[in-house]
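Take this structure, written in structure tokens, and hold onto it; I'll ask about it next.
Omission of a single protein chain aside, the complex is shown with its protein chains in their original locations.
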Amino acid sequence: MTRAIYPGSFDPIHRGHLDVIECAAPLFASLVVVAMYNPAKSAGFFTLEEREAMIAESVAHLPNVSTARAPGLVVHAATELEADCIVKGIRSASDLDVESQMAHTNKAVTGVQTVLLPAEPANAFISSRFIREITKQGEDVTALVPAPVAERLRRKVVSAHD
Amino acid sequence: MTRAIYPGSFDPIHRGHLDVIECAAPLFASLVVVAMYNPAKSAGFFTLEEREAMIAESVAHLPNVSTARAPGLVVHAATELEADCIVKGIRSASDLDVESQMAHTNKAVTGVQTVLLPAEPANAFISSRFIREITKQGEDVTALVPAPVAERLRRKVVSAHD
Amino acid sequence: MTRAIYPGSFDPIHRGHLDVIECAAPLFASLVVVAMYNPAKSAGFFTLEEREAMIAESVAHLPNVSTARAPGLVVHAATELEADCIVKGIRSASDLDVESQMAHTNKAVTGVQTVLLPAEPANAFISSRFIREITKQGEDVTALVPAPVAERLRRKVVSAHD
Amino acid sequence: MTRAIYPGSFDPIHRGHLDVIECAAPLFASLVVVAMYNPAKSAGFFTLEEREAMIAESVAHLPNVSTARAPGLVVHAATELEADCIVKGIRSASDLDVESQMAHTNKAVTGVQTVLLPAEPANAFISSRFIREITKQGEDVTALVPAPVAERLRRKVVSAHD
Amino acid sequence: MTRAIYPGSFDPIHRGHLDVIECAAPLFASLVVVAMYNPAKSAGFFTLEEREAMIAESVAHLPNVSTARAPGLVVHAATELEADCIVKGIRSASDLDVESQMAHTNKAVTGVQTVLLPAEPANAFISSRFIREITKQGEDVTALVPAPVAERLRRKVVSAHD
Partner (left out) sequence: MTRAIYPGSFDPIHRGHLDVIECAAPLFASLVVVAMYNPAKSAGFFTLEEREAMIAESVAHLPNVSTARAPGLVVHAATELEADCIVKGIRSASDLDVESQMAHTNKAVTGVQTVLLPAEPANAFISSRFIREITKQGEDVTALVPAPVAERLRRKVVSAHD
């Protein structure tokens, strides 16, 4: 029974992330989506609690997917959550360079294997950074996120316009 | 219980291939290494029977790994072998471009997901084509292949020297 | 008034090609889709006449788009058709390497500028080669092509099954 | 009549930028070079006024090219300047990954198409960041910039040496 | 008699760096490993003195390799150390994009040629940044560094645990 983790900042989770989760969930006995945070840094656009809540609401239709939070490095999350496998989405040559290096480092330190899922094309361009920036400008990008995130973003847009 | 296939020409299987198999086997209930062939083309360097035998001997230590052969396209092999998942190794940006395109095409036609495993660095440079070319020149590259393949290559070297 | 050409083999034209045409057409006074052929090679999967007819039917809704055929190299087509600009779609790092080299060569010889359009994500994985291969196997990939091409492919599928 | 914008920081404009402008200008009815700035950040190496002035002087020989300034994101500049098209130069696989993602995001939000021009090889290595760093060290890189920029850089070199 | 320099931050030197040095040393009359620092920035994880000492200890078995330190840009180090050639390791497409741009810029300004050495596969994934982060977490990555560095890292681990 293989246990996989999908680590990321998820600030906020978007449709590209959800694609990875929906592709990975049927392949493993369980999949834990892990909201990573750096205890030494400030809170982010959404708080860690908000981020984890939005993940939980977005994956409610997937019975073998759960959520967790973890500080620091993926190597620690993988060990602590007893993962057999780390899942990452991959869109481009730049992603491959970064993810390969991290995959080999994580394996050298913990022995945990990384598997890469090619991003679903239609949502491959979405990034959390862009969603945050557009929202700060008071515009609507709710089409790029799961429904439970859209509502929270709308409230941010309203407060940006005030 | 996830059933994965790892398709390729395997003419012959080499240490880079074996890395992928050893990394993937623990993640899935079963893994089938599939020697692909094109019925319209000639036999290759090793016959299909030789290739399948070398795979079987090279994976004998992995209880959930078996072998098969399949003609034509991976989409057909995936359907026929009732795969939940296609496994491929990935080494470089060029690999990513090719494998992403195939992954999306295979998914569009059959619904079967592809997962990419970053090649283990130490053997990432090995290719079957180079092994065949060097062997044809009468030289020894048996360090680059699993032990069961090395013996067969040695006989090819001897016959190349005759 | 800028006149652009979009050269390719189009054997057959598919949805990824049509995306490029629909994105490029509004930017130029006229756009000529050029079915390139090599007089020294055999006919291809579809004949040149079939390929040009399928292009013409697929772009019938775009008033400033026309079709042409040209033998040999793009540099000649660009000169003969008095193009101000060559349009190409681009999906990946491998595409960029090939297209940059061709763009600089074409400019060095003819002075004609190439512009690259990033492929629309949803159809970026489609290739004419895969459509031909799947069709030869007797399967249906008509969802990946414009409607006028689907009908012709269906007839090829039927004859493959006979 | 197609109206294109070419957005960037242009701190300062260099020969690689000028190549893009000279290649793009003949293809469109008008081309607006847009000096982007972030109202929340400090002024940069050159002030926004200096940057815009250097662009205007560098493109004075191109009758259909004008300049503008815009705060924030390219999506806003494209809407405000009523652009039909966004022009970007592209040099490498890393550029492609970044520009494709931005192109798809901009199109999803505003509908405006991006076209990529392969960088002219001879000047493809020049970056504004390097020009700033070398100038701060008191050295002369005026060969890498249009003549109107060279004079301003020379004055910066003198003051760096004082 | 060709004199090469190998510039970097080396904070700290790791096995991937040592691979580059051991591959490059036999090709040149002399090779100077240059610890670069930015006088305007703070000290780093190890001090410049520590970094240079660890380099010197790690290359003690290579008679034609020496060490130096240099502030600022590689172009200045190359000129000051009278280098005929700059050596860099290269692992990925992202590395190539960065290194090509720097190579052409350095050549345009100083005339000094850069040569790229493909990273030895087994250690290509190691980065100084990861070594620093893992060490800060109190874990042991001494297998990824030359022996003289391992001892110093162990002391850092102990102090992180205190």
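When the chains are written out, they are named A, B, C, D and E in that same order, and each has its own residue count from 1.
As a convention for this text, contacts are C-beta pairs under 8 Å (C-beta built on N, C-alpha and C of every residue); 3 or more make two chains touch, one makes a residue touch a chain.
Because the structure is predicted, anything quoted here is derived from the model rather than measured.
Participant: Need the list of shown chains touched by the one chain that isn't shown.
Facilitator: So, taking every chain into account, the missing one touches B, C, D, E.
Participant: Given that one chain is not shown, which residue among B:49, B:82 or B:139 touches it?
Facilitator: Going through B:49, B:82 or B:139 one by one, B:139 is the residue touching the chain not shown.
Participant: If I consider the whole complex, including the chain that's not displayed, which of C:56, C:81 or C:109 touches that chain?
Facilitator: In the full complex, the listed residue that touches the missing chain is C:109.
Participant: Using the touch definition from the top, which of C:21, C:93, C:119 or C:144 touches the missing chain?
Facilitator: C:93
Participant: Given that one chain is not shown, which residue among D:93, D:131 or D:144 touches it?
Facilitator: Result: among the candidates, D:93 touches the missing chain.
Participant: Using the document's contact rule, name the residues of chain D that touch the chain not shown here.
Facilitator: 92-93, 121-125
Participant: Just checking the interface: what residues of chain E touch the absent partner chain?
Facilitator: Touching the missing chain: residues 2, 23, 26-28, 84-85, 90, 92-93, 96-97, 99-100, 103-104, 113-118, 120-121.
Participant: Going by the touch rule given at the top, which residues of chain C touch the chain that is not shown?
Facilitator: Interface with the chain not displayed, on the chain C side: 72-73, 75-76, 93-94, 96-98, 100-101, 103-105, 108-109.
Simple rule for what comes next: only the chains that are shown with their structure count from here on.
Participant: Provide the labels of all chains in contact with chain B and in contact with chain D.
Facilitator: A, C, E
Participant: Taking each chain's centre as the mean of its CA atoms, which one is most distant from chain E?
Facilitator: C
Participant: Can you work out the whole-Å distance between the CA centroids of chain A and chain C?
Facilitator: Roughly 37 Å separates the two chain centres.
Participant: I'd like the Å distance between the centres of chain A and chain D, where a centre is the mean of that chain's Cα atoms.
Facilitator: 34
Participant: Of all residues in chain C, which are in touch with two or more distinct other chains?
Facilitator: 92-93, 121, 124-125
Participant: Go ahead and list every pair of chains that touch.
Facilitator: Result of the pairwise touch check is A-B, A-C, A-D, A-E, B-C, B-E, C-D, D-E.
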